[in-house]
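Omission of a single protein chain aside, the complex is shown with its protein chains in their original locations.
What follows is chain A.
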Amino acid sequence: MAGTALSTEPPILYSKSEFIETDTGNKVSRRATIAGPQNIILGGKTIISSGAIIRGDLRRTGPGHAVVISLGRYCLVGEGCIMRPPYKTYRGNFNYYPMKIGDHVHIGSNTVVEAATIGSHVEIGKNCVIGKFTFIKDCAKIADNTVIPPNTVIPALSHFAGSPGRFVEDLPESTQDNVEAHTKGYYARFQPG
């Protein structure tokens, strides 16, 4: 696939030995720390960069198979990201809650994500902190260096920034198409080099 890209869209290179590619097209770095991989679902064509820590071992108590973290398609987990499912003590019981992430979600590097639900087509910047039980709806955009306090709800198509994260503006209507093209283009350009 190398060499057929346009000259204006250079490939994003990675060293071939670093990433494991699965048959559904997921590219997981060997230097990422994945705990409890049997509880993690990757949707396909998802990239997990080096240094990322995904805690699939923090599962809810209970019998049977539990899905702790599920990611959609064309997602990107940046370098050094920490993804931990949120926990709560309710009426004396301590429990972890599953974390669901939609498709086409790009998470920037060194971000700590403890949200409960992230919708599709969400773009999260780098060095962010997403508090526990945050609900991020579709097509939201979170700027770099944002701190989102726990239990926040981020409505669809909003742009949040600052610490504590505040609503800045509404994103244009074509955001969904743009983010989708961006994530698909990123995956296509992400090539061993």
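Rule of thumb we're sticking to: a residue touches a chain if its C-beta (ideal position, glycine included) is under 8 Å from a C-beta of that chain, and two chains touch if they have at least 3 such contacts; residues count from 1.
We adopt the following convention: contacts and distances are computed from a predicted model.
K.L.:
Quick one: the chain not pictured, UniProt calls it what, "deoxyribose-phosphate aldolase", "Dynactin subunit 4", "Phospholipid-transporting ATPase" or "Aldehyde dehydrogenase"?
P.N.:
In UniProt, the chain excluded from the picture bears the name "Dynactin subunit 4".
K.L.:
For the chain that's not shown, point to the residue among A:26, A:158 or A:183 touching it.
P.N.:
Answering carefully, the residue with contact to the hidden chain is A:158.
K.L.:
For review purposes, identify every residue of chain A that touches the missing chain, sorted by number.
P.N.:
3-10, 12-15, 18, 50-51, 78-80, 89, 91-92, 109-110, 121, 126, 131, 137-139, 147, 149-153, 155-158, 164, 166-167, 172-178, 193
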